[in-house]
Every structure is written in structure tokens, then in C-alpha cells.
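Excluded from the complex is one protein chain; the other protein chains are retained at their positions.
Let's look at subunit A:
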Amino acid sequence: MSELGRLSLLLGFACSLFAVGSIAWGLRTGLSGPLRGGRRAVWAVCGLTVLAVILLERALLARDMSYRYVAEHTSKDLPLHYAFTSLWAGQEGSLLLWLLILSAYGSAFLFAYRKRLDPFYDAVAMVIAAVMVFFTGLLSFVSSPFRILATPPPDGMGLNPLLQDPGMMIHPPILYTGYVGFVVPFAFAMAVLLLNRSGTRWIEEVRRWTLFCWGFLGVGILLGARWAYIELGWGGYWGWDPVENASLMPWLVGTGFLHSVMIEQRRGMLKTWNITLIALTFLLSMFGTFLTRSGVLTSVHSFAESNIGPWFLGFILIAATAATALILYRKALLESENRMDAIVSREGSFLFNNVLFVALTFATFLGTTFPVLSEAVTGTKISVSAPFFNRVNVPIALTLLLLTGAGPVLSWKRVTASVLKRNFMLPAFLGVIAVLVALPFGATGVYPLVCIFGAAFVITTIVMEFARGIQARKSAETGALPGQVVSLVQKNKRRYGGYIVHAGMVVIFLGVLGSSVFQKEAHGPLRNGESLKLGPYALTLRGVTDHQRQNASLTTAIVDVQRDGKFVATEHPSKAFYSKSQQPMTEVALHTTPMEDLYLILGGVNEDGSASIQAYINPLVSFVWVGGLIMVFGTLIALSDRMRLRREEKPVP
């Protein structure tokens, strides 16, 4: 069976190569036969990859310990659903998942455009196939998931207990759906440059693909944060770890692109910039995969140092060089059609937004790779961690928050002073009110107050935008307010979907503010009946129990939680000992309310029978998750917008 797996990947490699060559030939000669053949080869890669995944899954589910990958990542007592998801527990399987999603995108792309007989779409398929060549090659020759052990062990090493979590079952596929999907916008951009196409239609298609991937990547990042919050047991959800940064960077650049693309669509400006952002988003998602897999940086994920790093770096360099060369070569195609009229305008605010998103990405990139860079430049290895990112990124992010409020109320081209005054007075006034309300709750410092002001400002501008939209339509329609809001959103899904995404982001900002600045902590050893005070809470130990679970034994503290003297819940912070890994696993107890989380960690049981408990109050954490859901909702609305057909693209003579 393992030979069949190897063979399918090898055939996938051959088909990808064939697809690139055949389409290139077809594009050169104008023959439709080679183009058709190339498209079929892309379909074939997808089929072969699915076969390889099925074969590896079969081995994982059967716990066939003769497979190295199975022996490294599963054990016989591992629950079936975790055996299934062990596909993405290690490097080889993760790469296979990458290829699976990549080839699925390839096929989805061909299916979506099956009725368009324009060689442009074949060129897009060719670029996707070129990326497939890399991954099928890597899986065939460098990092094969189908390695067979000379002497199969009686049982496997087991799955890392940190990965035995429901969140980890869905986090990687969703994150990869975002990451990998940026291949499609990249392929569109490269195809435009290769064929020297002008026109705006492709940019609308790219916007939709990007929005789709961007949404998935955002959800993936939040799921990762949620997993870290529940599983890593340090009371937080974001630590500026290299792996987290790796997923954030393409998201940031993608966000920048989703804004600046509007300027290109409205005014035919910033074409070079946009195409650069598309390429950068893809390159950064490849770089992210490289970071998490190469072992050049230390991280909580700390994957094994592996042999694929140089291959990834090589691929990124080739792709970056090709993209840069093409952009320079087709400079004439990317000529701007308009000039900017005024800085204080919608375009100006988007441009400023873009500069800030790129700056945020740059600072994150620099901080993440600083040990490597500083060693190369000065000879001493210097590393920066969370304090650096908080110092640099927080002010940039807050400026972006303020801009979120300013941008949508500035008009295109030029803004008059009276418009400025009319649009800004109320939001600014309510922002100041919000700050005054927050002061008695202990909000101090410039950043928290700016954040509160900005949040109120942005929400007010969004409400005003909705109100203005409804007012403008009032003469045409009457009815209840909710119905009017719905019909307004339906009228312009892109615009109002975008505002909903903004509202979600504001909610996330508030969640981050609350949980970072206002976190409270207490700890101590508790005997039976003793209490720990933390803010309004009293935590009383009621006892300690031991019991068995399928592949682990658990020690659990039973803690009664009182808030303001009233009993609210009994919580069970635990430590699990997995039989395979011989190491304890902290299992956090979480008491969630809309306004705050009570986060309980069992440090351990002492010789005298007392339990060491560490407790945090994390205010507004639920805002982070709820804000994420709002963003998903807004993204879905924006995506459901039917593609408006614009003038057809014509080849430049």
C-alpha cells in the first residue's frame, strides 16, 4: 500500500510538470489541445492527491506501525478521531494536507471557470500547477509520508497531548484553507502579467478569491488563539510567537490589499502596488509555512529541525524573483489611469491604511526574524519578544483603528470642510463621552484611552453610515427598522459587509484591551475548605480526585466559585498524565461570562494534600471570539455580492 502512496505522489509530480509544460506550449502556439491536456493534468493531480491522503488515513486509522509517520504520531490507545486528525500532526502529513488543499483549489478554479474559453484562465491554471510541482516534488523526494520502518515497533510514540484537543482538529485545515488559497490570487496576478492583459475584470475576481481566503485565514488565526488560550495554560491567547506571527503577516497584507483594491476598481490607480501586495501575500504564506517547518526560530510549536527549510527558501526566492521581474517587465501595463486629487479623501485614507498595514507587517517580520538578521548584520544574535511587538505594533494598530472610523466618512476625490465637520463631530463627541465613562473603571494610560475613543468613534460612524443609507432610501420604501437595514445591506453587500467586518474588528480591539490591560491574577496553595480571593471572586477548594480516561490519568481539583458572596459554579482544573508521553498536561478550567473569564490552573497537589491553584480574571476575552464571529458574518455578506460584470478585458496590442 505504501508503494501505491509513493507512486500516486510521484505521478502527481509528473502530472504537475506536464500541466505546466503543456499549457505553456498551448499558450505559445495557440493550440487548444495542449491547453485541454494541461487542464486535465491539474484535475489528475487532485485525484492522485486524494488517493494519497486516503492511503495515509487508512494507515493512521489502522495504526499500521510499519509506517514511520504512523509510528511517530499515533499510538494504539489514541481515540479514533485523533488518529484521523494526526494527518496534520507532523511535517509530512501537513505538507500532504497543503497539497490536498492546493489541488482542491486548482480543481475548484477549473470548475468555476469551465465555461470560459479564454486562454487567460489556462495561464492561471499553469501558475497553480507550477506550485503543485514544488509540493508534489517535496513529498516525493524530500519529505515522504510513506516511509516504511525496517522494524515496526509494537506501539507508536503517541500524539503530542497538546494536539489532543477538539480545536486542533479543525484549526490546521481552516488555517491552510486560508494560507494555501492565496495561490489563486497570485496565479491570477502572474497570468495577467504573463499575457499582458489589461482590464478590470480579473481584479474583481481576485478580490473575491482573496476575500474568501482572508476570511478563512482570520478564522484559523482566531482558532489558534483560542487553542493556545485553552491548551497552553498561561492565561493568554496571543504571545507574538513566531508561528503566530507567521499566520498574521499574510493576513495583514491581505487586509491591506482588500482596501487598496477598491481604489483600483474605482479610480484605476495603484495597480503596481496592488499586484505587489497580492504577490507578497502569497510569498508570506509560503514564508509562514517555511518558518513553522524549518526550525530556524524557537517557538512554542518547536517542530523538529528538518531538511525542507532550504527547499522552501529556494522556492520563495524563485517565486519572488519571478514576480518582481514580471512586474518590472510589464510596467507599462500597470500605469495609473488617474492622479490623486487630495490627501484628505477616501483614496488618501486607503493609501495611509495601506502604508500602516505594510508597516505593521514589516515590524512583525523584522521582530520575528530578528535573531537571524542581527546575527547576519552585526554578528551578535539578538532576539525580541512580546514587549517589542507590543511597543511597536500597538500604536500602529491604534492608528489603524482611528483610520477605520475616518476612512468611510471621507468622500472620494476631495472633502469639503463642511462635510468633514458634519461627519466627524458626533463620532468625536461620543468618543470623548466613552473615554469619560471608562475613566472611573480604572482605564488609564494613553493607549487604552485612545482605544476606547477609537472604538466609540468607529461604531458611531458605522451606525451613522447605516442611518444615512436608510434615510436616503426612505422615500422609496417604508417599514420596520430591521427590515430596512436588511434591504439596505442587500442593496450594497460589499459596502455594508465591510462595515460589519469593521464592527467585528472594533469588538476584537475591546477584547484585547480588556484582557491585556485589566487582567488580574492570584495564586496560592489551598487546603480543603480554604479560599483564594481574586477581585469579586472567592475560590474554595472542595477536594482533589484522581480518575482514568482512555489514554490518560487525571488529577482534578474541585473548586467552588463564588462571586460577590454568591455561589456561581463548581470548576475542575486538572492535570492529565498521558501514558505515552510521560508528561503532565495542564487542563484549564474556564468559567466564561460575557464580561469576563475566570481562568483556573491546577499547578499541582502538594505533599500535605493542598492544591496549588493559579487563577486569572481575563476581562472581555469573549469579545475577541464574538468579534471574530461578527467579522465572519460581515465577510460572508460581502462575499455573497454577485459579481458585477464590467467591461471585458482586451489584450494589449
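Here, a residue touches a chain if its C-beta (ideal position, glycine included) is under 8 Å from a C-beta of that chain, and two chains touch if they have at least 3 such contacts; residues count from 1.
The criterion applied here is as follows: contacts and distances are computed from a predicted model.
Undergrad: Which name from "Anti sigma-E protein RseA N-terminal domain-containing protein", "Cytochrome c maturation protein CcmE", "NADH-quinone oxidoreductase subunit J" or "Oligopeptide transport system permease protein" does UniProt give the chain that's left off?
TA: From the choices "Anti sigma-E protein RseA N-terminal domain-containing protein", "Cytochrome c maturation protein CcmE", "NADH-quinone oxidoreductase subunit J" or "Oligopeptide transport system permease protein", the unshown chain carries the UniProt name "Cytochrome c maturation protein CcmE".
Undergrad: Looking beyond the chains shown, say which of A:L10, A:L194, A:L283 or A:V392 touches the absent one.
TA: Among A:L10, A:L194, A:L283 or A:V392, only A:V392 touches the chain that is not shown.
Undergrad: Among A:A363, A:V485, A:I558 or A:V626, choose the residue that contacts the chain missing from this document, as touch is defined above.
TA: A:A363
Undergrad: Taking the full complex into account, find the residue in A:R39, A:R68, A:R197 or A:R267 that is in contact with the omitted chain.
TA: A:R68
Undergrad: Among A:M157, A:I230 or A:L430, exactly one should touch the missing chain; which is it?
TA: Hidden-chain contact among the options goes to A:M157.
Undergrad: Which residues does subunit A use to touch the chain missing from this display?
TA: These residues touch the chain not displayed: 66, 68, 71-72, 147-151, 153, 157-158, 160-162, 233, 298-304, 339-343, 351-352, 355-356, 359, 362-363, 366-367, 370-371, 375, 380-385, 387-388, 391-392, 395-396, 523-525, 581, 583-586, 601, 603-604, 606, 610, 612, 614.
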